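Take a look at subunit A:
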Amino acid sequence: MNLSLELMLQLSIIVPLSATLVIVATGDKPNLREGVTITSCLILIYLVVNLYQGLSLGATISVFWWELLPGLTVSFAIEPLGMLFALIASFLWLVTSCYAIGYMRCHQEKNQTRFYSYFAIAIGAVIGLAFSANLFTLFIFYELLTLSTYPLVTHAGTENAKQAGRTYLGILLSTSIVFFLLAIVSTWFVAGTLDFKLGGIFYADVDKVMAGTLLVLFIFGIGKAAIMPFHRWLPAAMVAPTPVSALLHAVAVVKAGVFIIVKICVFIFGLDLLSVLPTTQFLLYLAAASVLLASLVAMRQDNLKARLAYSTVSQLGYITIGALLATSSGIIGSSMHIAMHAFGKITLFFCAGAILVSLGKAKISEMRGIGRQMPLTMLAFFIASLSIIGVPPTGGTWSKWFLMMATLETEQWLLMVVLMFSSLVNVAYLLPIPFYAFFPVLLSNRESNKAPNQYSSKAAPVGNILTGRQIKEAPLPSLIAIVITTLGCLTLFIYPQPLFDLASAVLSIRE
Partner candidate 1 sequence: MIDIVLLTLLLVVAIAIIRMKDLFAVIMLSGIYGLLSASFFVAMDAVDVAFTEAAVGAGISTLLMLVVITMTGRSENTTRHKPFPALLLVVITGGLLIYGTLDMPYFGSADAPVHSHVAPRYINDSMQEIGIPNIVTSILASYRAFDTFGELVVIFTAGVGVLALLSIVRRPIKGDKIAAVNDSMHEQHLVIRIVTKILLPFILLFALYVQFHGDFGPGGGFQAGVIFAAAIILYAMLFGLSTARIVINQAFIQLIAATGVLLYGCVGLVSLLNGGNFFDYNFLSNDAIAGQHLGILLIEWAVGCTVASVMIIIFFNFADYRERQLSNENQHNQESP
Partner candidate 2 sequence: MISHLPVLQVIVPLMAAPICLIFKRAQLVWLFSLLVSGLTFLISILLLQQVMTSGVLSYELGGWQAPWGIEYRIDKLNAFLLLIISAISTIVLFAAQTSIEKEIDKNKHTLFYVLYLLSLTGMLGIVATGDAFNVFVFLEISSLSSYALIAMGKNKRALWASYQYLIMGTIGATFILIGVGLMYQMTGTLNMQDLSQRLPEVAQTRTVFTAFAFVIVGVCLKLALFPLHHWLPNAYAYAPSIVTAFFAATATKVAIYLLIRLTFSVFGLSFSFTTIPLQSLFMALGLIGIFIASISAIYQNNIKHLFAYSSIAQIGYMIVGFSISTVTGLTATLLHVFNHALMKCAIFLALAAVMYRLDDVQLNNFHGLGRQMPLTMAAIVVAGLSLIGMPLTVGFVSKWYLLSALLEQGWWPVAVLILLAAILTVVYLWRIIEVAYFKQPLVDNAAVKEAPILFLVPIWTLTIANIYFGIDTRLSVQVAQAAAQSLFGLTP
Partner candidate 3 sequence: MDIVINFSSGLCLFIGSFLCVSGGIGILRFPDFYTRMHAVGVTGTLGAAMILIGLMLHSTDLLVFAKLVMILLLTLLLSPTTSHVLAKAALHNGLMPKLSQNTLEQSSLDLKSKETASSKF
Partner candidate 4 sequence: MLIGLFNNWIVVILMMIGLYIVIAHGNLIKKIVGLTLFQTSVFIFYISMAKVVGGTAPILADDIIQYSNPLPHALILTAIVVGIATIALALSLVIRIKAAYGSIEEEEIQRQDNQIQADKKERKQA
């Protein structure tokens, strides 16, 4: 059925949002409800892929819904960056949903209908955010995303879930109200329009100090990008069930934050204005600091999910640095890193969830020697952490490569050192987990007596490392999801061409 591209664009936003109603309607029949989620994921993917083909054929697709105030419209337009983000979001939504089916069933979580419906709203908000044509529409979906993910974070309904929800919402809402809204209104006032335009919407003679403060307001305003002072909400949201933290930390919320930062740098300020602003340097150092500090803190986290959360904070710092470097390779690097990090981190979270569900272990110190029981999960964990670190067989290499190139081009030696060092730190906090999982026995003696000996008795008896064959893998749908995302990491390395075309198309550098 050949729907017009514009209609497909609108449908891609309406389908997830309307899916919530259907999910709520079929609330009491779990299988039907899961079916509805899966079908809506498939429809979304079909729509987004068609849009992608349309875009790659050079069609400019834009839709106008209504005009709230004179000059302030709610309208959508597709451009490569938004396309990239939408593709990732819709694909990973499918994967996360089928993972969630396995996780939820096995973990007997209560009121799952509420979970899936808010899940769908969040994805609808993400798609809307990806395709919004001006800052005002973007702000609407940004707030909708915050509000729709709040019930997901506080899903457990326990006391500390409420506490976590309070920090989550407190930081996100206050940053968005105080900084983001102020920045939007000032831009509206200074530039006269909010519509995204490639070379930036400010006039040439805009005074630098004003634009500089606006940039700071934007960067601080987008709490979802978890820049250092406003990152507290990310580890606090760990209390949520794993599919939610997977969704939050890999697919929807954090990626939306960085996506907006890149969009603002490219479409509001424009690269040439950005490079000349006085505050860019300060923000670069701030992002670098958040990269370093987050990864150092991640090293000391014993809870696996907390460690992954802090690693996300540092990876987001990478993308912000890439965006703020204001060079074409920087932008390509950061947009590719959005994809690479998404696939890598979501696998790590899936594995964490799988370990929690099947072995009930959350602490890393208890995870020595689980490679025996969950070989596949740990293998996926290994590959995904390689992708996060940026080692060849996985996609992470390309994005980190371009980021390195960007720091070289702009002779930011300090930043290059920081990137290098933090990649090393990544290795330090990610690789030991699969390593100890597979080779518990090779611990040096010094470490074994320090580690609490109660561990050694509970794990497989040292003698039959190879014979302990009680495989207790994650439930099947979760396993499938893990495998798909791991393959995703690998294919992104082998065949990064479409991703690269999209990333470079962002600045419309078309060879």
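Rule of thumb we're sticking to: a residue touches a chain if its C-beta (ideal position, glycine included) is under 8 Å from a C-beta of that chain, and two chains touch if they have at least 3 such contacts; residues count from 1.
The candidates were selected such that all candidates are chains of the complex that A comes from, given by their letters.
All values reported here derive from a predicted model rather than from experimental measurement.
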Interface partner of subunit A in the complex, by touch - 1, 2, 3 or 4: 2
Interface residues, subunit A side, partner candidate 2 - complex: 66, 68-70, 72, 136, 139-140, 143-144, 147, 154, 157, 161-162, 165-166, 169-170, 173-174, 177-178, 181-182, 185-186, 188-189
